[in-house]
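Every protein chain but one is kept in place in this view of the complex.
Coming up: chain A.
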């Protein structure tokens, strides 16, 4: 897949890929952290995530605040006449509601399941991808580029240690292998 490959392939060129499998103990809920040399991290779904497997249609995506955080402030301000500044505050959870579609039934299942995503690394939330709000399918179509989830900036002192709990591409592939062999 050219999409999402590290190497000459667009915006992902300057990023290092890190992985966090089974986030919150939920099986196969793997995330990918793309770390730029300037410390900026882009959070995306990893290939093995259930949402990227066939049979799921995402109904909508919205953002929610957890109980002990300050209210969501999507502030729009601007110093310059032409630039619009956006600030996100106090968001810790993304809530994704998806609508499972069971292929062996012609009637779509009516119950809705919902998922909570958490950021895999600690840091300041810079941005949540609004494109997937308006177009949830993007999350599944281009999970590693335009369908990214959020942008986080770890504290300067923590920028190196932040990846200690994460797996390299190689280590992640080993995890995937282990899963397949244990499944069979």
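Methods note: a contact is a pair of C-beta atoms (placed from the backbone, for glycine too) under 8 Å apart; a residue touches a chain by one contact, two chains touch by 3 or more; residues count from 1.
Keep this in mind: contacts and distances are computed from a predicted model.
The unshown chain of the complex is recorded in UniProt as "tRNA pseudouridine synthase Pus10", chosen from "Ubiquitin-like 1-activating enzyme E1A", "tRNA pseudouridine synthase Pus10", "Syntaxin-43 isoform X1" or "Glutathione transferase".
When the omitted chain is restored, the residue from A:28, A:133, A:153 or A:176 that touches it is A:153.
Checked against the full complex, the one of A:36, A:56 or A:179 touching the unshown chain is A:36. Where chain A meets the chain that is not shown, the touching residues are 2-3, 8-11, 13-14, 36, 38-40, 42, 78, 82-87, 126-127, 131, 138, 142, 145-146, 148, 151, 153.
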